[in-house]
Structure formats: structure tokens, C-alpha cells
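The structure appears below as C-alpha cells.
One protein chain is absent from this view; the other protein chains keep their places.
Then we have subunit A:
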């Protein structure tokens, strides 16, 4: 019997979109001149217009943050800062359906993920760091660690609200004020978050949101009034930021690209490993910096694992991000889609075998079918460059030492996964893998208590956990 799931769309009526949004500076929305449209990548429908902030507007935002830091937020006792953060966390929970729907509309990710992963983690981050605000003396950074001042934060489009939470929660808990720039393709949830700051009566200027593209980001990062720069995004931009702040007093943390190895041994729990591979690369359309984009599978079980993986991939439901049964949503932008296509074509041209399950893609919008490449070697571009899309490269290995060697043979070092029933091998591997996060028999697991960050060209500094406070304290 064929059991076809009827459409189960989440209602978008809960989101009350305004036709245009200003910048959030000093507690208020300020209109601007340079308006740009933001679209729903699943339909190319225009959702709203936002301002791309110029130098003068960025300057206003940084000044507002400075004043709030000196007059209100800096001097405020930690327990009072905590009250605001707890309040924000609760408001995020209360409005989580609205935020989840808006996130899916603006980003293209399936509602199942924005509802079950992004939003719960956003609230959890605020709750977690709210708890630290009055306990900084016990965080291991000396008896009375001081904040840095004004933090300039630039975040990517793959987890718009979650990356905002990763940045704003620890900064505020530590006593800093912030100017945050969301990505140009996904500004809307940050603007809704600004409304939540108003609703929480957060003092004006503590959180400022300036929307815009690369120029806005550059103006913000290079502003002399900024004490701290936090960036999540591509390695290319990360390097440019590192160059631009070199020689200044600014403290920098960078969370950049990755090309993680997901390593499957012959004694792995196969069915769960296959789930982990799927989750590793197809979660969020592969728009994940720590995605398990290189599958390293032991040669003796490669055939079996690939067969299971293909069978599983055929079940992935690609389509309307707001349908509650969708597993893979839309690619975030035409630009990103072009990059995924270019690298995939290069993979095929270089001789790797390309496979996708039969799946119908919607006509409008930006879509890419889940894809695997087999017969990939370390020399192929698809094995070396970050694709940031639903494309998996499959390589094989023979021994644990070879697995480590191949896994580490990349300029990146953000994450890795190990699948084996042997505990001692997990520890042996984890010691040798040069990656900030090593997952064992799971993948893409996040928790606010756990530090996250990279080795090598995946960046420096840690976000999350007690370690995440360090980047926002003068220590």
C-alpha cells in the first residue's frame, strides 16, 4: 500500500510582517534610505524591505551601544542583567512558533527544524547565559572579570536567530552591549528579536541591530568605537576581518568554515550511523559550518553503508519549508545555489560518481536535490572545498590511522564524527582528530553548555559553555 502524507502546512498567519523595517538603534526602529527586498527562497516572493545601513547609521548604533554600556548596562549588577536575559528567554519561548515560522519563511529551512532545533536552542542559550550573569566571579577568569565594552557581531544566514543567540546571550551576560548585523538574506528574525528586546524593556542601546550586506559589516567591524569583534561566516571574510583588526585593541573571535569528516568503522551501528550521516550533511540543507560533508567509511563495509544510505535518502522529503513533514527545504539564495551547482559540476567533471534519489523539485525558488558523490579522492574539489549545501563526498579508508590522516588532511578543523561500537577507539581517534568538536555515535548535537569552535582555518575562540564567556571578558 502507498501511504502518502497529505500536505500539513504550518500556518503563516501567526507572523505579522510589516512591509518595511528600519534599523534598531538605541531602542527604536529608525527609518533609512537604502531599502532592499528580502525574499522567501522557497518561492522568491518578497517578504519585506529592510534598510542596508551605511557608515553614518553604523556610527549611530555604535555610539548608542557605547552610551548604554557606560551609563546603564556596564554598571548594572549581574543579577539585574540576568533578569533581562531570563525575560528575553521566556519571551522567545512564548513567541517561538511565530519566530519559527518567520525563520522558515526567510531562510528556507524546514519548519520541523526551526521548531524543534533552532528555537529550543535559542531559548536555551539565553537561559543558560542568564544564569552566568551574576556568577562571573566563579567562571574561572579571576575574582571580578570585567566586560570589554561594545561588541560588533556579524552573523551568517544559515541559523539566523540561533547565531544571534550565540552572540548576544554571552555578550550581554558578561556586561557588554552589542551592535549586531544579521546576514542580508535573513534579516527578519533579528528584527523580530529587536521587538522582543522592546517587549522585555531592555534598556535602550544595549542591543542594536543594523541590517545590511558586506559594506555594513565592514563599517561595523572597522569602527574605532568597537572593543570586540565576533564573526561567524566564511573563512574568506574571516581572514579579511582578522587583517582589518590586526594592530587594534579589538578582541576577535571567528567561527568559520569546515569540511568535517564523518568516520564510519566496520563495527558501527549501521542503521544509526546512516541516520547520523543523513543528519550530518542534509540537516538544514547542508548549510551548516560543522556539516559532516566528507563521509569516510571503512572499505570493508562501504558497499553496505552506501546501500543503506541511498535507501534512506530516497525517503527524504524535499519541498515546502512550512510543511511539517518536509525534511529538506530551500537553498537560501540564488547565489548559494550557483555555488553548490558549480562545485557539484566540478565533482562530476573530475570523475566522481554523482547520485541523487528521484525527487521532484518545485519550479520556483532555489532548490537542490540531496546528492552524494562516490569514488571521491582527496584530490577532488568536492572533498576539499566547503560546499555548504546538501552534497556529500564519500571516501573510503582501511585503518584507523588512515582515517585520522584523511580526516585531518584539510585546512579546516571545526568538527568530526566517529561511528564505532568500540569505546577505546573513540578515545584514540578523538585524541588525534584536529577538530574543535568530535561527536561519537551522533552528529550535529548542540547544547548551550558545550563549547563550540574551530582549529586551523575554522577560526578561533569558543562559543557556548563557560568558555564562551571568555571572548566577552577582559581576561
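Definition applied: a residue touches a chain if its C-beta (ideal position, glycine included) is under 8 Å from a C-beta of that chain, and two chains touch if they have at least 3 such contacts; residues count from 1.
The criterion applied here is as follows: contacts and distances are computed from a predicted model.
Taken from the listed names "Polynucleotide kinase-phosphatase", "Deoxyribose-phosphate aldolase", "NAD(P)H-dependent oxidoreductase subunit E" or "Spermidine/putrescine transport system permease protein", the protein name that UniProt assigns to the chain not shown is "Deoxyribose-phosphate aldolase". Shown as candidates are A:13, A:246 or A:315; the residue that touches the absent chain is A:315. Considering the whole complex, the residue from A:59, A:222 or A:275 that touches the absent chain is A:275.
Only one residue in the set A:324, A:354 or A:384 touches the chain that does not appear here, and it is A:324.
Within the complete assembly, residues 1-8, 112, 116, 267-273, 275-276, 315, 324-325, 421, 441-442 of subunit A touch the chain that is not shown.
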